[in-house]
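A protein chain is absent from this complex, but the other protein chains hold their places.
Take a look at chain A:
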Amino acid sequence: MIDWSGYIGLIFEGAWVTVQLTLMGSALAVVVAFAAGLGRISRFMAVRALATTYIEFFRGTSIFVQLFWVYFVLPFAGITLTPLQVGVLALGLNVGAYGAEVVRGAVKAIGREQREACIALNLSRYQAMRHIILPQALPLMLPTFGNNAIELLKGTAVVSLISLTDMTFQAQVVRAQTGSTLIPFATILVLYFVMAWLISLGMRWLERRVTRGLDGVRA
């Protein structure tokens, strides 16, 4: 008879790593999504080119390859990161590239009329973006951001490939040691689901908060 409590404890340790990766990766993704998304609509060509290159590169190559580059190739350039840092960096940059397009789309969706009102009221471009465009664009971004965060959560499983002891990695360890496949993988199935569900709940709460007072403005 296997004593499961120790093994389940192992999986929970992995779950904590997954949570950390998801939270920090998402935080990084949001920052780069705004930077690159606004960069793509900059009036400076160089900024647009840089943002577009970043987005196309990270959307166009697999997270798996990106992860290996950051972990195995960057050290040759003298940059050595811990596995957790590597995971956060690769996941954040990858998902941030998708998020950038969400930011750009939402900002573009705030119509010409609002921009013209800003010009007529003599707001600077920055003031218009900060006070008028972004506050209205944010509610449009949130549903897709929620999707992206869940994608990122599920993407964390690939970091087990660079020996980061996330939930999936630990499940494989438990499987190897106990010979049982059902119990470790059923456990992480439930845990992934619960985490994704918490993200959904959180995003729904956020959406309600930022759309408060906008009732009747949009369907």
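The definition used in the following text is that a contact is a pair of C-beta atoms (placed from the backbone, for glycine too) under 8 Å apart; a residue touches a chain by one contact, two chains touch by 3 or more; residues count from 1.
Here is the rule we use: contacts and distances are computed from a predicted model.
Within the choices "Amino-acid ABC transporter ATP-binding protein y4tH", "Cytochrome b", "Acyl carrier protein" or "Phenylacetate-CoA oxygenase, PaaH subunit", the name that UniProt assigns to the complex's undisplayed chain is "Amino-acid ABC transporter ATP-binding protein y4tH".
Only one of A:Ala77, A:Ala120 or A:Leu182 touches the chain withheld from this view, namely A:Ala120. Checked against the full complex, the one of A:Ile132, A:Ala157 or A:Leu206 touching the unshown chain is A:Ile132. Think of the hidden chain as still there; on chain A it touches residues 113-114, 116-117, 119-125, 127, 131-132, 135-136, 213-217.
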